[in-house]
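Here the complex is missing a single protein chain, while all its other protein chains stay put.
The block that comes next holds chain A.
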Amino acid sequence: MTDTVTTTGTAPAHPRARPTGSGAPATRFAVPGRISVSEQAATVWQTAMLTRIRRETPHAATFRLAVPEWAGHLPGQHLMLRLTAPDGYVAQRHYSIASAPDGSGHIELTLDRVPDGEVSGWFHTVARPGDTVEVRGPLSGFFAWPGDRPALLLGAGSGVVPLMSMVRHRRGRGLTVPLRMLVSARSPEELIYSAELGEETTTVFTRSAPQGVPVGRMTAAHVAPLLAEQPPGGWEAYVCGSNGFAEHASRLLVAAGQPVDRIRIERFG
């Protein structure tokens, strides 16, 4: 593995929580950083060639990109991607990386088709293998999971994408560190990576479900059993989805006793 990111080990209780002498009240910081990030990798735009497109659901597809100079990433990290029009107009977006770091020189992104989305629209209607785009990254460390501590993952819709990178990383490396995922989708047809989800995953369907399977929002009843089986050292919780989902899921976690300084949230937008 050629990751240029390095783990900083167990986070201290209040890393950079407040500056020396600050009058900030003694509340706990929610999100100590996990890793340091390569400035070099974050700054340089690289050409990425689309090599394969795989449909996941009616609204989401996975795009596999060859990035020969990819510096490597950790599960949960994202990148910045840009498209350029002939007149120089540029559209850039942040996307979570779906694939586990594997040193293959390839990365995968899974994109929802956003209504009127100029970038996701291009990917879903124009893109074909052989096309090139530009990427920079990997970016940001706070949502990264190096595989070093038990992980409790809560996602909704395409919020499952960075979480799947973690699931794949754990499987690919044969890690034994506990990991559980609770993922919400509108229906089985809209559940991204459904064929790949294993016994680590519990699904919640909000609009329709197979006969006999309840339909409804994620509730305390989904979260409680996961927090009841506390692994040694407790869970590090990762929440990803829309702001509405993130607010709801993080409140469920707090209500169930998960410490706020061990809940990391990535919201769409």
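FYI, a contact is a pair of C-beta atoms (placed from the backbone, for glycine too) under 8 Å apart; a residue touches a chain by one contact, two chains touch by 3 or more; residues count from 1.
As a convention for this text, contacts and distances are computed from a predicted model.
Look at the chain that isn't drawn here: its UniProt entry, checked against "Amidohydrolase family protein", "Molybdopterin-binding protein", "Cysteine desulfurase" or "ABC transporter permease", names it "Molybdopterin-binding protein". When the full complex is taken into account, the listed residue touching the unshown chain is A:V254, out of A:I53, A:V177, A:L197 or A:V254. Listed by residue number, the positions of chain A touching the unshown chain are 14, 16-25, 27-31, 33, 37, 39-40, 42-43, 47, 80, 83-94, 118, 122, 126-127, 131-134, 136, 139-143, 243, 246-247, 250-251, 253-254, 260-261, 263-269.
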